[in-house]
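Structure below; questions to follow.
A single protein chain has been omitted; all remaining protein chains appear in their positions.
Here is subunit A:
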Amino acid sequence: MNPREEKVKIITEEFIENDEDADMGRQNKNSKVRRQPRKKQPPTAVPKEMVSEKSHLGNPQEPVQEEPKTRLLSMTVRRGPRSLPPIPSTSRTGFAEFSMRGRMREKLQAARSKAESALLQEIPTPRPRRLRSPSKKELETEFGTEPGKEVERTQQEVDSQSYSRVKFHDSARKIKPKPQDEEELLNGDDAEDLLLGLDHVADDFVAVRPADYESIHDRLQIEREMLFIPSRQTVPTYKKLPENVQPRFLEDEGLYTGVRPEVARTNQNIMENRLLMQDPERRWFGDDGRILALPNPIKPFPSRPPVLTQEQSIKAELETLYKKAVKYVHSSQHVIRSGDPPGNFQLDIDISGLIFTHHPCFSREHVLAAKLAQLYDQYLARHQRNKAKFLTDKLQALRNAVQTGLDPEKPHQSLDTIQKTINEYKSEIRQTRKFRDAEQEKDRTLLKTIIKVWKEMKSLREFQRFTNTPLKLVLRKEKADQKADEEAYEAEIQAEISELLEEHTEEYAQKMEEYRTSLHQWKARRKAQRAKKKKRKQAAEEHPGDEIAEPYPEEDLVKPSPPEPTDRAVIEQEVRERAAQSRRRPWEPTLVPELSLAGSVTPNDQCPRAEVWRREDVKKRSVYLKVLFNNKEVSRTVSRPLGADFRVHFGQIFNLQIVNWPESLTLQVYETIGHSNPTLLAEVFLPIPETTVVTGRAPTEEVEFSSNQHVTLDHEGVGSGVPFSFEADGSNQLTLMTSGKVSHSVAWAIGENGIPLIPPLSQQNIGFRSALKKADAISSIGTSGLTDMKKLAKWAAESKLDPNDPNNAPLMQLISVATSGESYVPDFFRLEQLQQEFNFVSDQELNRSKRFRLLHLRSQEVPEFRNYKQVPVYDREIMEKVFQDYEKRLRDRNVIETKEHIDTHRAIVAKYLQQVRESVINRFLIAKQYFLLADMIVEEEVPNISILGLSLFKLAEQKRPLRPRRKGRKKVTAQNLSDGDIKLLVNIVRAYDIPVRKPAVSKFQQLSRSSRMFSEKHAASPSTYSPTHNADYPLGQVLVRPFVEVSFQRTVCHTTTAEGPNPSWNEELELPFRAPNGDYSTASLQSVKDVVFINIFDEVLHEVLEDDRERGSGIHTRIERHWLGCVKIPFSTIYFQARIDGTFKIDIPPVLLGYSKEQNMILERGFDSVRSLSEGSYITLFITIEPQLVPGESIREKMSNMLKKFESQEDEKLLQATEKFQAECALKFPNRQCLTTVIDISGKTVFITRYLKPLNPPQELLNVYPNNLQATAELVARYVSLIPFLPDTVSFGGICDLWSTSDQFLDLLAGDEEEHAVLLCNYFLSLGKKAWLLMGNAIPEGPTAYVLTWEQGRYLIWNPCSGHFYGQFDTFCPLKNVGCLIGPDNIWFNIQRYDSPLRINFDVTRPKLWKSFFSRSLPYPGLSSVQPEELIYQRSDKAAAAELQDRIEKILKEKIMDWRPRHLTRWNRYCTSTLRHFLPLLEKSQGEDVEDDHRAELLKQLGDYRFSGFPLHMPYSEVKPLIDAVYSTGVHNIDVPNVEFALAVYIHPYPKNVLSVWIYVASLIRNR
């Protein structure tokens, strides 16, 4: 039922809306009748017909189809809504009792209670405008037939159901013809029956209520309350302003208000109305009654930069512009500074003409005419300005203002202020009036003078009977309206009178006041005097003696006279008089003088002689002008004849191209008479134009000039500087000087692009003016060149600048700065003035933060933290120990720490080196970040012809050539690498002459000593190396099974075992490389100090069978490895060389127990014959890094270039020569080393020969073999080689090669090949040998320095680092090629075809083979040496050496125990002491020729031990290399259970603390 009811409502509403205005004519006949009952029963809620009909239909599914029907039915209802008032709800039940109450009540009660609760909400308020059916039909209704239907309806409808029924039938009948099936179906009884069934159900739920209805009026009413349509009408201003306030227009008051944005008027009105409705406070409105608005923000021009349109425009930005070179102008005071864009500036001077206001050739008439013209000009100027009029207007305005100010209707300002302003006004009025009177009087006088002069002129013309000038004055009368004029005049006078009166009254009042006070005083005084007099009288009476009392001040007694009141008549009289004097009287016409040149000049033939002469004289004269710029003539005008009117027209424009700021600009007026020399008449100084004055805008100005020359002429001309008179009697004399005016204009020219060609302001002004310029204040108001801020401020105040106007803002700011506090400009500039506010934590706290510190140190690249990863998040997670190392280092920077170095001296040296390194690194820090393009971008090189040709050639090449060529590997820059990317490849090819095991038998026999060890060994050997080796044995070959072990960065690789003393492995070993801290930058790689150890071992198999009985059933052997020797190659060498390829001497200890070299076995190779036996074993190696790293060569070169820039004490010529020499050498043999200058330790460039000078070796060494020079030389070489080797590239991070002098080298006790070579060479020189420094390439060092000596018909090449020497033709000489030789006084560059020492001639005297630096063309200038005069050697401290020896021994023992963590390490003390005893002997003999004795001795002492061991010999630098050396031998690796160790250290001190360290390590296995 609910839906149905709703529908009722909906339809009702539709009804109202749709049919309200429907046509009346469609009403049926019943309408009249129907109206009746409505009138009868106005209060009843009449159900609508439609409702009944609809309920009848009972078909809720067809709302649309019902539509036409309702429409039709509603015709009767139509009138309802308008006419009927709302029905009170109380009345609706009244009719309900009309019928059926009995039947319906119970059901309704029940239904209502249900329905109300659930549905009532949705029932609308009752609509009162329902019509009923006519009453007669009501009678016809059969209630009985439709009981159920009625229940459906609301209560109100119940009563009306009868009508509706009828109505339905009625209407149904009408509709019948319509072809609607349902309608037909519903019509009639069967339709009703159909519905009945439903009705019963519906009864129970429905509560009946009247349909709610709201009248249109109500709605409108409500709408009116709720809705508001803003009107478009203009809101009257009074509504928008507070009451009683007049709108105030700021613009009219002259204040800047800005441009309001444009809004349509109507929209504005709407908004205003809206605002007024909403918010009665009016705060949206300004004083002028308009909506407050900000100035229009839209700029007239777009500020966005123009959009780049196409790609080409991008290119265009990158394009370079060609600018012509501009000549540099020397800077001086008035010259533009070099920082400014130099250019040609241009000043345009336009000289249009010259007018003489007086000239010697003036006739009298001319004088008058000039005067007249001048006066007339004056008059015109005054007229144009019309000051009188202006002042009159102002006066008027002021008067009005006073009037309005007195207006009592203005309640707002206090009386005080009004009075004040009025007073101000009044005083201003007074002043203005005075000014005006003065002006008017002047005007009048001028006019009078003009007339007077004209009259004079006329009389003169008459007198001389000719006219010289065409001047003519006409006075024009302008008649004014006399009456109005008079009135105005009178009013003016009256106003003036009244003002004066007022003034006078004020004055009077004031005077009266004064008078009164003075009177009062006077009276008081009199009284007092009288009293005194009385007193005195009394006193006189008492003391008649002293009658002469003080005299009375008589003046006090003068009685003040009252001021006289002003008399109006008197004032009037005064005013009128004054007016008559200064003002045009109202009846007088206005006189306007007009000067014209209309008059005619009397022709020559009618003139007297004198006049003709004068005229001819004038004609002879001509005038020109010189233009002087900065007192230099720059140009001159053409010479023009003087006209009869004394005007000269030039009309010339001079464009002055200038570079300087103009100082002065002068015109010189020259006059030529006939053909005589020109005479300077006068100088005219032209003002230099303002920067704002540019061509086209400059007005023509006239500058007056005058000359003081005296000219007397014999004709009519009056002359110059000569008195003359107009009067016939000569009285009233007049003296005139030549004078005139130049009309000109000076302006700055404008360049092509519209920029004025103005030079920047001269320097002295620039500071001040630039500040102004920046503010652009001056240009904004159109003035410039101001110098006084105070004046400016005053001017601004006077001109009443509007401070609101944004145009004036900079000026106002300037003024405020200038006026307030003497223009305080801080003399400092604060960069981040807000920094303080952004500090979230104090600096102290920040510094305390560990995390911050860590980050800071890392970013500083402090070595300890350089690659620190994962800085913890919290402070608490950062261990203190992180900083410990760093702090320790900082602490120890100056403290010498001896623990690690043991030897104090070396500790000091290490410290020193560290400091030098740091300083050098800091110096070149920038360059380390240097990248080349090739580092970043892979780019193909431009193919040149040869490459193209080659590549073409390649096409024809065989795919697999018979002789393949080596291909260059791709180089990799180090920066993008990471761990594991780099590998070290070591290719072990073969070895020669490995020591072999000593055949025990022979030894045994030789020694003829019975020892168990040897017998056992003898017994063991054959069994171990049974059948295969037995074959060799007959040949006498003693077996050795060598293998090579390469260890690098604690990674160890080894080859397979080969056999024999000349093994061939040909194996490639791969070792990973790990950069320190994972930093693969070039700098870091260069400083890698790791060394590749290549150790050769002998693999020895031992049978470990305890029991002979088992021999038949099994073999138990133990592998032992015996160290034979090693080769050490520093990584830095590999890194810089990229590959190392060659045969190296194996460093074999002087004593190898159990091994010997068999000389007779190795004869198969040719070179063996030339090699002496003492020379050791050799190994052929190939080492490289994969991938190939680009060494920081470019940096080094760059740096060395940079270092050359450092100051050098060398002669400039010499330096140039070195460069030339090097360039020439490099051109011929680019690969050969050529060295002329080097950098010393302080970074200065030094010529290399300065390093060579004979220096004394230690005396101690010389004393050893006093007679054997060769032995001494060897000893010296050994001494030099004992000085530790420290490559520069390591210590100075690949930056540069520094050469230290020999004493520095000995002090530092560290240096690389150069230092060693220099020292050795110097020693040799002092020994009297012929010695040279030899620069070349060696293996494995790379570019290095050797020493060449000439001895007894052969050349010897000394390796200074090892102390070994080689003959020139030694194949195993590590030196592979020779670049140049350096002697103490010359440099020789190798220009031979070959550079291998084997193939070259060392005879430097032959210029075809050696190119010498100093030659005949450049003789040796005798360079002094940088070396000291003499080297001073201290004797080494033996005790300290002994102490060091003990400490090293202890450390090494500890280390060996550390390396054997799983085994017990026993030390054989007996053996140790024996070894210790041997070591000094070894030192003495330098490790030679002791082997046999040594072995014998050992065997004697340690008979029952199997012994393997060897002495190591090294120079001493630090402990670490010693430890590494011991480690690399692998002695500790023996894990035989009953092994014992012996270790002895011996240090032999040489002078200057050079220490030779011997370490003897041995392992012993006791033989049972």
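Following the convention adopted for this analysis, contacts are C-beta pairs under 8 Å (C-beta built on N, C-alpha and C of every residue); 3 or more make two chains touch, one makes a residue touch a chain; residues count from 1.
Basically, contacts and distances are computed from a predicted model.
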Protein name, per the UniProt record, of whichever chain is missing from view ("B9 domain-containing protein 1", "Aph-1 homolog B, gamma-secretase subunit", "Eukaryotic translation initiation factor 3 subunit E" or "Pyruvate dehydrogenase E1 component subunit alpha"): "B9 domain-containing protein 1"
Residue among A:633, A:877, A:1219 or A:1385 touching the omitted chain: A:877
Listed residues A:435, A:466, A:489 or A:868, member touching the removed chain: A:868
Full-complex contact with the absent chain, from A:858, A:1102, A:1278 or A:1447: A:858
Hidden partner interface residues of subunit A, rising order: 311, 314, 318, 855, 858, 867-874, 876-877, 879, 929-933, 935-943, 973, 975-976
